[in-house]
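Here you go, one structure.
Only one protein chain is missing from this complex, and each of the others stays in its spot.
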Amino acid sequence: MKEKLRQYKAWLYLLPAILFLGVFMVYPLVDVIVYSFEEGFNFVTRTSQGTGFFNYSYVLHDPYFVQALKNTFLIVIITVPVSTGFALLLSLALSSIKPLRNLYQTVYFLPYVTNTLAVGLVFMVLFKKTAYTDGMVNLLLNAFGAPSVDFIDGPYWAKMLVMCIYTVWVVLPFKVLILTSALASVNPDYYKAARVDGTRPSRIFFKITLPMISPMVFYLIITGFIGAFKAYSDEVALFGTDLNAAGMNTMVGYVYDMLYGASGGYPSYASAAALLLFLIVLTITCINLMVSRRSVHY
Amino acid sequence: MATENATFSGTASTDFTGAVKRRRIIRQALLYLFLTVWAAAVLFPFYWMVLTSFKTQASYNSEQRPKFYVSAPTTENYSEAFTAVPLARYFGNTLVYTIVTTGLMMVVIILAAFAFARLEFKGKTFVFTLFLSLMMIPSELVIITNYVTITEWNLRNSFPGLILPSITSVFYIYLLKETFEQIPNELYKAAKVDGTSDFKYLRRVMIPIARPTLVTIAILKVIECWNSYVWPRLITDKPEYFLVSNGIQEIREHGFGRDNIPAMMAAVVVISIPLIVLFLVFRNKIMEGVSRGGTKA
Partner (left out) sequence: MKITLDHLTKRFPNRNKKIREDVIAVNDFTFEIPDGKLIGLLGPSGCGKSTTLNLISGLEMPSSGRIYFGDTDVTDVPAEHRGVGLVFQNYALYPHLTVLDNIMFPLGNLRGSEKLTKEQMRDKAMEVAKLVQIDELIERRPKELSGGQQQRVAIARALVKMPSVLLLDEPLSNLDARLRLQTREELARIQHETGITTVFVTHDQEEAMSISDQIVVMKDGLFQQMGKPQDVYDHPDNLFVAKFLGTPPINVFEGTVKGDKLFVGDEAILSLKLENAEVPEDGRKVYVGIRPEGFIPAEDGEFSVSLSKIEVMGRDTSVVATHPAAQAATIRAIIASDAPVNAKDGTVRFRIKPAKLHLFDSADETRIDFHVI
């Protein structure tokens, strides 16, 4: 009897967590798969006209989705290597100095705690060309003799460029933080041993440092891929809520637009798009894991 | 012994120090230059928003070439930000949302983590594995149904609708369970022998000992809440319930007659300050917490 009471009490402690997770995570997970196969689901009457792959086929043929897919892949392919490589450079530089190190670290981490919507607005102001002014960045470009470009409402490549710059700016703090602590945790004896042997700095980096921190680098690449595939609010911050009109929508943005807003009201299409996104991320993550398992030796 | 003759001869030693020292100084200078350039790139947007927020709209618009300083600073943008758009309202909403969500989440995750860390019951391992596997589910996938659910419950444009889906975090339960498990089991046994109830033990022993981790989790959750955008955007369309992120987007698209950049910047400064202050106060806690496994939410 007492034993039963104890069991019952343990479940009581878990009850709130199970309740919330069940309603807002487990049930939705099943539901979203159901939605994605229900043809022509009506939001008001909650009825559908049948089941099948219609939603998937619709989404895949939607030019907005194709555009979103292209944008997302571009963002992923550009920002993940650039931000990881640049973060590595910054962390290496940070680990080689002593005075002011804390100050630099604090400054570099600042973007992590700021509201990306708010700072995105500042970026927009800096890059935007208006009737009054060409903007701060164009002023800089002009100083080097380049013509002004409207980065916010102008050509596609310019918009993509700002997008990538802002994304890198936003994701760097996390990467720099992880890499500096990874570098700090390398046993200094390895460097001493290498120094006594007269090892060149480049050889120390590629033969000792990089292999030592490779688990963390792969961790960053994997989370970086996942994060970049889910890009959305940074885009809204720069180009506004109507991303389709700006031609800068992302896959997550497409999902939300299908769900809500001027073009919304289609949870079935949203579900199909979300599952497609999930499949892509899953595949890429698996590939990443396989590569990292082959390259990380301890 | 082949190396000894090749590597140093009698006079070489003095040259070594000079050359090595010079090279080291140049290297250090370049490092600092590189670091400073990026620090400037990080800080510049902050500088620009503060600077612009003190310019009058007229002077901002008349600056064909933006100026890096402000000759006649004005605070009128700040009063404009609080009067022309319901910024105070957004601010208050976010405060309520952040405090209630964080508070409720702490209760839920402490109870769950305690059950996993210290209580014995059938199926514990199975349930915990199930919990862990939930960590892999992206929020984008479940948000669709949650949107439908909250709409069906008629909770759109309400605080419960905003708060309910963000009350649990599998990751924080996991993090807290690990912390709880580091507390020696002997303490628990001793308390049992003394006849302390589980709940009293949790309240009097576990929570005080795990306080540093609890504070870290709370701060990370506060940051996440303060910056959340997607869910509030889906679930609110009345400005009375907007949070700061949605508010700033609303301001950008409809507020201040769209072109009053200095007023927008004032609003941006106002909503950025709380987190920056929080960061500067809890710098070490936040950075340590994030490196233990936080990812940008």
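Lettered A and B in written order, each chain numbered from 1.
FYI, a contact is a pair of C-beta atoms (placed from the backbone, for glycine too) under 8 Å apart; a residue touches a chain by one contact, two chains touch by 3 or more.
Since the model is a prediction, treat every value here as computed from it, not as a measurement.
If you put the hidden chain back, the residue from A:Val34, A:Leu100, A:Ile208 or A:Ile284 that touches it is A:Ile208.
Here one chain is not drawn; of A:Thr199, A:Ser263 or A:Thr285, the residue touching it is A:Thr199. Residue positions on chain A in contact with the hidden chain: 187, 189-190, 192-200, 203, 207-208, 211-212, 214, 297-298, in rising order.
FYI, only the chains that are shown with their structure count from here on.
Averaging Cα coordinates per chain places chain A and chain B 15 Å apart. If you check the complex, the residues on chain A that touch chain B are 6-7, 9-11, 13-14, 16-18, 20-21, 23-29, 31-32, 35, 43, 89-90, 93-94, 96-97, 100, 104-119, 121-126, 130, 132-133, 135-136, 139, 169-171, 174, 177-178, 181, 223, 226-227, 230, 232-233, 236-237, 240-241, 252, 255-256, 259-260, 267, 270-271, 274-275, 277-278, 281.
Touching chain A in their complex are the following residues of chain B: 28, 31-32, 34-35, 38-39, 41-43, 45-46, 48-49, 52, 60-66, 107-109, 111-112, 114-116, 119-122, 124, 127, 131, 134, 137-138, 140-149, 164-165, 167-168, 170, 173, 198, 223, 226-227, 229-230, 233-234, 244-245, 248-249, 252-253, 259, 261, 264-265, 268, 271-272, 275-276, 278-280, 283, 286-287, 290-291, 294-296.
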